[in-house]
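As you look at this complex, bear in mind that one protein chain is not there, while each of the others sits in place.
== chain A ==
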Amino acid sequence: MPASPALEISGLVKRYSGRAVVDGLDLVAHHGQVTAVLGPNGAGKTTTIECCEGLREPDGGTVRVLGLDPVTQARDLRPRVGVMLQDGGLPTGVRAHEMLAHVARMYADPRDLGELTERLGLGSFARTTVRRLSGGQRQRLALAAAVVGRPEVVFLDEPSAGMDPQTRHAVWDLVRELRDEGVAVVLTTHLMDEAEDLADQVVVVDHGRVIAQGSVPALVSSAEDRTLRLETAPGLDLHEALGAGFVVSEPRDGSYTVTGAVDPHAVAAVTAWLATNGALATRLTVGRRTLEDVFLDLTGRNLR
């Protein structure tokens, strides 16, 4: 396995009509790893991926995929890179199996189509025209097209959008298998559980820059705080129970999140306070922060 990184982006800048969508982004992805790029809509994820795929030319910085420039060395790179676009890119008038067979013809030694069809459950709609496939079926077909050429690097832009849970797990299994074969998988996603389950490395992007990166455990525990989640009567002032050093929020009526140094004393203080105030906790959990907590802390809770 090559020791150099599969993907190396440094100082990437991409502007659309003068506005920087990607603004000095650095990212490294390795063979045999799944790298998940997270970020709110408009953070610059897709543009970054498209620069890696040679579909867009950077306005600044460098992108190297397998050591090659995706724009000027595209001819050497294309056979070694698999791409799944966010909007599919499937021709609508052909049958699913014809589409896959067509992409396979671009490679000297493509994967076995029968095996791939079975793996991703494409058989049930192989003879259906792409136009009539559901969103999840199209995603599976697009994924099959991305990996049919035995790529060394795969870029998947929101691979599990529109998939039901069964399909998603089939897709995740395939992604893990690719990783185990030494393929570098770079995917964007909005699904925190997808990133938590799959990713060896998570990169959080916002406003065109990387604002955090690392393994999921590292990201989640980098703030050593724990979280206490509580469901009880609405409108209580839990600060009274805990005092300073804790952050209390009530995202939904009666559903509280407490972050801070949540230790046995803090839990006892909360339950005692509830008893004094005649409130019953219908649910109480203590745990680490989830990736979603970290993500929302980093990128804010406001809708954009």
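Brief remarks follow.
By our rule, contacts are C-beta pairs under 8 Å (C-beta built on N, C-alpha and C of every residue); 3 or more make two chains touch, one makes a residue touch a chain; residues count from 1.
By definition in this document, contacts and distances are computed from a predicted model.
The chain not displayed here is annotated in its UniProt record as "Transport permease protein", chosen from "Acyl-CoA/acyl-ACP dehydrogenase", "Insulinase", "Transport permease protein" or "Fe-S cluster assembly ATPase SufC". Touching the chain that is not shown, out of A:58, A:136 or A:151: A:151 (per the contact rule at the top).
From the options A:103, A:156, A:191 or A:219, the residue with contact to the unseen chain in the full assembly is A:103.
Checked against the hidden chain, the listed residues A:92, A:124 or A:277 yield one contact partner: A:92. Although one chain is not drawn, its touching partners on chain A can still be listed: residues 53-56, 74-75, 78-81, 83, 85, 87-94, 102-103, 105-109, 142, 145, 149-152.
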